[in-house]
Structures are given as structure tokens and as C-alpha cells.
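A single protein chain has been omitted from the complex, and every remaining protein chain is retained in its original position.
Residue numbering begins at 1 within each chain, and the chains themselves are lettered A, B and C in the order written.
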Amino acid sequence: MLSVTIIGGSGYVGGELTRLVYLHPEVKLKATYSKSQAGKYIHTVHPNLRGILDMTFTDYSPIELATSSDITFFCLPHGQSSKIIPEIAKSNIRIIDLGADFRLKERSAYSKWYGFQHPAPDLLNEFVYGLPELHRKEIATTRKVAVPGCMATSAILSLAPIVREGLDDGRIIVDAKVGSSGSGGKPSLATHFSERYNVVRIYKPTGHRHTAEIIQELSLLQKRNVEVSMSAHSVNMVRGIETTSHVLTPNVPSVKDLWKVYRAFYSGSPFVRIVRDLHGVNKFPDPKFTIGSNFVDVGFDVDQETKRVVAIGALDNLVKGAAGNAVQCMNIMLGMDESEGLKSPPLHPV
Amino acid sequence: MLSVTIIGGSGYVGGELTRLVYLHPEVKLKATYSKSQAGKYIHTVHPNLRGILDMTFTDYSPIELATSSDITFFCLPHGQSSKIIPEIAKSNIRIIDLGADFRLKERSAYSKWYGFQHPAPDLLNEFVYGLPELHRKEIATTRKVAVPGCMATSAILSLAPIVREGLDDGRIIVDAKVGSSGSGGKPSLATHFSERYNVVRIYKPTGHRHTAEIIQELSLLQKRNVEVSMSAHSVNMVRGIETTSHVLTPNVPSVKDLWKVYRAFYSGSPFVRIVRDLHGVNKFPDPKFTIGSNFVDVGFDVDQETKRVVAIGALDNLVKGAAGNAVQCMNIMLGMDESEGLKSPPLHPV
Amino acid sequence: MLSVTIIGGSGYVGGELTRLVYLHPEVKLKATYSKSQAGKYIHTVHPNLRGILDMTFTDYSPIELATSSDITFFCLPHGQSSKIIPEIAKSNIRIIDLGADFRLKERSAYSKWYGFQHPAPDLLNEFVYGLPELHRKEIATTRKVAVPGCMATSAILSLAPIVREGLDDGRIIVDAKVGSSGSGGKPSLATHFSERYNVVRIYKPTGHRHTAEIIQELSLLQKRNVEVSMSAHSVNMVRGIETTSHVLTPNVPSVKDLWKVYRAFYSGSPFVRIVRDLHGVNKFPDPKFTIGSNFVDVGFDVDQETKRVVAIGALDNLVKGAAGNAVQCMNIMLGMDESEGLKSPPLHPV
Partner (left out) sequence: MLSVTIIGGSGYVGGELTRLVYLHPEVKLKATYSKSQAGKYIHTVHPNLRGILDMTFTDYSPIELATSSDITFFCLPHGQSSKIIPEIAKSNIRIIDLGADFRLKERSAYSKWYGFQHPAPDLLNEFVYGLPELHRKEIATTRKVAVPGCMATSAILSLAPIVREGLDDGRIIVDAKVGSSGSGGKPSLATHFSERYNVVRIYKPTGHRHTAEIIQELSLLQKRNVEVSMSAHSVNMVRGIETTSHVLTPNVPSVKDLWKVYRAFYSGSPFVRIVRDLHGVNKFPDPKFTIGSNFVDVGFDVDQETKRVVAIGALDNLVKGAAGNAVQCMNIMLGMDESEGLKSPPLHPV
């Protein structure tokens, strides 16, 4: 069994990763680091894990923890992993960063979108953007992966086939709806139950930071710049993200042609389901049917009248949007079956 | 006291209208017609009204009921009011139709959007589109009002100032999120609690019928055609609609200029609140803060980077999106204060 | 118009009271005191009131505010109103305290249930327990009212007819389910959306403080001690309380007899609805159908098999459970119609 360390284990992503590592047949959790919860049992922070893991959080040196493990996952707030990873990177152990610090290739993108002078710009090109559906081969041969943002994953994977096929005219609008777990576990007025229940709160109409990743990855697919606008909304649920992307296009393809394009693109990708039925209640992707699983559902519709393709993505933000995708990357890095430890179907109803 | 009849009183819109008529100091409910619930007490269908109205639904001739009342409201499924209104219209009583049958001016629009040969096309131009904020004067002098669709109200009112100012380039994308009460009171798999809870279900990515109203009204404001695409999503709540409209524009105005445009446009409109704060959790419109009231909240943001204005609308679909707006129209038709009977503030938290 | 001051206006009860005072035709809000929010506009804290009240919170001397108003409401955390009311009480203005400080008659009850040495025990008997259905006459002639706790109101009113009739054997178990708004507006881990959503959290299996009020009031009805056990649960909603009270009894009455007992007891009480249907989905009280109104719904069932009467109460905790009941008391104190300003029917669906 390979040993895994989690740096930043007390947040929701850290908790989900702990759950998935526990389920994984080939790896074992060696340590979980949390400064704020050090000394507490894991289940006091993640009550679902009561009776499962008899282990406490540690605040022992993250660098030593990392360098003595086979794989280290970082689940830290933006700006923190880039402070410690440079030191760890020297030892050439496998690093999977679930934060934003190494997702973008351009140093200037960090200044622009994060208002952040990147402290380790030389490392940016050593990290692979951890979306197996786009970068499977690079992930297989790297030791450093930056796991995408949850909204970015949904938007990119639902749009990628269209963009690579060149069906768009370069102008894409992403309208995202997210559950509360994406905001993390720290209480605030914004997440106070009485204030958060029943909302449709457009918390970021413009300028959401995940936009940078979407632009980067979609532009790569076409070797030209794609212009992406995004608006993000909080909705009344805990897990799940849905992105509806409106793609303006001079030539609207048929549904049948889009089926072919999507099928071809995702052949060999076990966690992408194409959802585009003709009948029934659930003809298009809905995060409800991905909860607890590593699936991302993608679908589409066409509007011949107004020259628009609608691309829909849905996933569980803590699994395919974070921890599950990270484990999928780990599997690929380790040469294992991509699905290892990730076979639980979604729950329904829930 | 003027007498009011409701034709179609057993649905959610009929129930909300009953509640508002009960609260109104100048009118009195004379009869409420429901074929399916005839003979039953109102509170058996609308349990909130228990102990308030000691009255049963009737299936007595809707034409006689209507023609013997001062005002008649129709809350019927699409295609039904146009069958009986022609007969009633002869008597020149005040008619307020909350259905879709008389919203559109063009007979051909019914064929296109509803697949429906309109049985009374001559009446289409006799009806005023019942949005006081756009047609207050016409409403004051008509006897026939067609109350807008709930999503259309949110989209049109959030967009109207921008469009009349000519800030758009003619291309608008509306992304709507709606609560379950918009689907009515009839059980189905789509509204079964276990299936409907926690969804972000894009039930109409293209071709939603309310689009026709939005196009009609926005085009009127500019005397040119506006192209509108809409995608509609069911989200996890009962009341409320939010529309996020993405407006592409060559020249993005400043926030300050938009404030002026919105303020000027809605001066004298007591139910429109402009919500665009710089700080706090609730900087933009959210249906959560309109529940139970006739307010529509409108707001905006600008994206200089991608040449986009985002216009946000939020309302309670059963009040400003239907029954409250209908009462507001009635007040104007009767020469009363526009706000009469509609002064209850929204509930919070709820 | 009489002038009203609210001391403690920034919490949820204070906000609801502000809403109800705004709607009331005979009184006017003069000032709303909040130490923490002083200087801020009311709508920044209560976003539903945007566009309605153009007024800020003040931290000006609560004693001067109170003594220069006709009626003063206190919506303060436990232990605070008893510090300032002694000073104000001298001036003989009308005081309505929505906190717990003057609900109990016995000084020792505060030591026992609240672990609190009451600083003004002499005033305890000057306050009337503000439940109009039990103490209407005393409220009409007092200047000092202590508004009951929200759970206590539901439990007492659903049980009172049974207990006064002597149908119980002195042993009652109350199982309460409450929405999040009962926990107030201050964020914490317990109310963090991701942690609070979907719970059935028994936060107080034994020893809930409202038990003291229930014992006091039920015992008064029978001039003997009634033993009450209560367990309180948080459930997944914002507004609403339901209490299911299990009453052990040697002689189980018939449903018909209970109907008579309840009808007689609540004759003349406009805000109590007896809900006990034979058919349909909503045969018993459910807070869902009281939201936004001052109704308390009470109902019952009998279990001949196990010698048990089940008494059910349901209400909106912020209205009949707090602010609405306070306004009802004010109306009675002022000699007005008990229902003035409280006529809004509940919302449905919501």
C-alpha cells in the first residue's frame, strides 16, 4: 500500500478526500494535517467518519509529512500551497494540489485574476492541469498535478467537444449554479442557514476566478483565444454544480452531429456521461444524479432560431469537482486503473 | 366594495389571488370557479386560508359569474380563457387574464410559440400587456388586461432600462431559475418531492414560451427587433424566480451611469427596487427577499473585460409574477392607488 | 398614531416586529435600537425591508427612547432586559418584553432553569404572561407583558384544553421540531448551511428552558402540578415550530368529545384554528400553513390502545411565537381589536 498525506484535511474537500482514500484499495492515509484542528479526532470535524478512522489531525511539519509519503495532497486556501510546495518539490515526491496556486500557466494570470504575485512562477509549467479527460497522458508522466476548480471542471468538460470542433464563434457565456459546500466549512453571514436557505444569489456576476482556467483550457483546444464570461450563483443545496454555457455560433449543428462529436471526444473517459434524452423528466445533466460519485454529466441543446448551442455540465463539486478528480489523477500517475476506488454510483434519491 | 370573481381559483395562482383579494380593502370576492374542486371549501385546497374564508368553489357558469361581477380574473391553463372570454368580452366588464392567451399581439406568435391557432385573434389588440411599469397609462384606460408570465416579468423589468437606452447590441441571453410553484399544483413525476428536491434541472434549454413576450416587449422599447435566447432551470425552492440576463454590448456603460438609467426609468414605480450594493452579502437581487410581496428587484453589473452587462431580476412568481401584478393592474384600472392591498413587506427570513 | 420603540431591533424577532409595526394602521415606529448595528440602515440587516423603511438603527440611550414612547418592545437576549427594565418601569409606560426575563413567576425558577440570579424579582409579579388565549383580561389591564417562548406557545396552546379539562394524568411529553430562525441571526458552526441542511438534530433532549413556562402555565390551569418533559429538535426549515405532545391518560376521550373541549376553550380566540380533519393530506396542524401569519393551529388524536392523547401545535415562531403575539398583546393593552395589523393570511405554498 502506498502512503498518502493530506495537507489541509479539515475542510470539506479534505474530508471528502479522506473518505475516498479510506475507500481506495491501494493507498493508505498516513497523516492528515490541519493547523486549526490539530489534536482533534477526524470525526469531530467530519462526523460522517465516526467509527471509521481512529486518527487525529496533526500540525507536525507539513514538509516532513509530505516528503516521507508516496503521495501528498494539498487542500489549502488560495495562496498557501505555493508557499510550501517549492520546498517539497525538490524531493520529487508526487504532489497533487487541489488549490488554485498551480492551475494557471501564466504568471500574469495570477496578477490579473487573483491580484497575487506568484511566489514560485518557475514551477507553473511543471504542474499538469489535472483534468484527465484533456491531459491524461501528461498526468501519467508527471509528479505534479494541479486539480481544476469545481466550476471550471463542469464548464470545460461540457464545452470542450464543441470548442475543439470549432463550432463556437469565440464567445461563450457560462451561467453557474453552486451548492453551499463550495464555500467551505467556515461559518459566516453568507452561509448562515436562515440567510442561505432558498436563495438564488448571484454572488459573482462578473470576474469569477475560475474563468481564467476555462479560458486557458478552451483556448488550448483551439489554439486561439476563446472569450468567456461567467456569472456564478449560490442555490439551495449543499453539493452540486451545474453550468449552463451559452455558445453563440454562426452555424448551429444538429443534435445528431453533436452526439457524434461528444461521443468521439469522450470515448475512453469512464467518468463522463453524455445526457441528452428525448423524453422523460431528466433529459439533461442535473447535479442531483451525480451526488457521491466521480461522474460529470455533460449534455447539450441547440437553438436554431437564435444561433445558440447550450452546453450543460453537472457534477458533485466535492468529488469530480475536487477530491474524486484528484484521486483519479493519482490513479493515472500511479499507473493504476483510472477508476480505482471511485466506483461508487451516485446516490438517488438524495 | 366592488365584486370580484376568480375563474380558475384552485391552482396556486388562483389561491394567491384569493389571499390578496381577501386582504384588499376595496374589493370583495364574490365567487371562485373551479370545475375540478366544485363544492369543496376553499381551505381544503388552499390550507393557508382555513378559518379565513368560509366559501366553496363553484362550477356554476363562468360566463354568468363573470358578467355579474365588477372585475373577473382568469387563472386558467393556456388555451382555455380564449374560449370563453370572447363571449364575456361583449359585456364590457373588466377582465384580467393571468393566462397566456392574450399576452401576444401577433396571431402568428401563437402559432409559432404555442402551436396554437388562436380562436379570437381580433381580441388580441384589445388587451393591454399588464406590466404597469411599461404600460401604466394604457392599463388605466382599458377594460382588458393580459398579465405577463412570471419569468417574462423578471426578465423584461430587469432589462427594460438598458434596452430603452439602446445599450445592448440586440443580442440577449436570459438564464432563469424558478421555484416549484411555477409548475402548478398537479402532482407528477417531475414534481415528486424525492425527484424534485436538490435539483438544478434545465427543463427548457431553448424555446421557452415566455421568450415571445420578452421579445415583444423589449422590441417595443426600441422600435427594433431584439433577439432573446432563454434557458429555464428548476431549482430547489417553492416560490421565487431569478433571471440573469447577459447583454452583449459594444460599449459597456459604467455602474454609475446604469444607476442613473435605472433610477430614471423606475421613478414612480412603487414596486421596483433597484438593488446594487457595493458591500454585504446581498448586493444583487435575490428572490429570497421578495417572498410574499409584490416587489420586483432589479440590479446590474458590468464586465468591461468581455463587453457584457449583466441584468438581474428577482421576484415572487405568485405575487409580482402573477396575482399581485394582476391586483396592481386592477388598482390602476379602477383609479385607485397602485399599491392598494399590496403593502405587505416580504417575509424574512423564510 | 401611537409611537413604538424597539429595543433590540437587529435580530430576527426584532425584524419581524419591525415589519408588523410597519403594517399596523394605528402605531408608528419611532426608533429601533441596536448596539451592534447602530448607524446602519434597517434594510442592510433586514433585506426584505429595503425600500420600505428609510431609517437607521440607533444606540442612543434605550432608557430615554423607551420612556419617550407610548409602547416599548424589548427583543434582547436572555438576561439583558431585566437589567434595564427596572429603571424604565418607574415611568409606567407600556412594556412588552419578548425575552425570557419576566415570563416566570418564581424567582427560584430562574435559578433552576436559567442558572440566573434574577436582578429584579419584585417585578416578576407585575408582568402578565402574554398569552391572550389564557390571560386576555389581565393583559387588557396591565402595562407590563412578558411574551411567551415560541415552543412554549405551541405546546401550551395545544395542551391547554386537555389539561384544564383534567384529561391528563399529570405526565406530558413534548417533542418539538423547530426551524433555524429560532436560533437567531448570528452565524456559528451549528447554523452553517452545509452543517444545518437536512438535519434532524436533537439539540436539547432534556432540560429545555421553555419547559419551565409550560409547567407554570399548565399547572395554573389545573391548580395542580403538571409534569412536563420536553425534547427539542432542529429540522430543515427556516420558520415554523411543531410540537407533538404525548399525554398519558387513564381515560381516553373520544375525538368528538375533544372537538367540543377545544371549541369551547378557543371560542373568541381569533388566532387559534382547530385542525383535525378526517380526510386529506393535511389533517393535523403543520407549521407550513401558518407561515407569515399570527395563527396557531392546534389539533389532536387519540390512541385508545395505549391510553394516549396526542396534542399537536403548529405556528410561525417569529409571528405567533414572538412578534405577532407581542402585537396581539399590544392591541389588547390599547383596547383595540385584537387582530389589528395581524390580518395577513399565511402564505401557501412557500
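Quick note on the criterion: a contact is a pair of C-beta atoms (placed from the backbone, for glycine too) under 8 Å apart; a residue touches a chain by one contact, two chains touch by 3 or more.
Computed from a predicted structure; not experimentally measured.
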item: Touch partners, limited to displayed chains, of the chain removed from view; value: A, B, C
item: Hidden partner chain, touching residue among A:S181, A:Q216 or A:T249; value: A:S181
item: Given C:T244, C:N294 or C:N325, the one touching the chain that is not displayed; value: C:T244
item: Touch criterion as defined above, residue of B:S10, B:S82 or B:S180 at the omitted chain; value: B:S180
item: Positions on chain C where the hidden chain makes contact; value: 171, 173, 175, 177, 189-190, 194-195, 197-202, 205-207, 227-229, 231, 233, 235-237, 240, 242, 244, 246, 248, 281-282, 284-288, 291, 301-303, 305-306, 308, 310, 312, 314, 349-350
item: Chain not shown, touching residues in chain B; value: 12, 180-181, 183, 185-189, 191-198, 237-238
item: Chain A residues that touch the omitted chain in the full complex; value: 12, 15, 19, 22-23, 44, 46-52, 180-181, 238-239, 273, 275, 280, 282, 286, 288-293, 295, 297, 343-350
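Criterion: only the chains that are shown with their structure count from here on.
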item: Residue-number overlap at the chain A/chain B interface, same or different (half cut); value: same
item: Angular offset of chain A relative to chain C [C-alpha, multiple of 5 degrees]; value: 180
item: Length of the line joining the C-alpha centres of chain B and chain C, rounded to whole Å; value: 36
item: Interchain centroid distance [CA atoms averaged], chain A/chain B, Å; value: 38
item: Numbers and ranges of chain C residues touching at least 2 other chains; value: 12, 180-181, 238
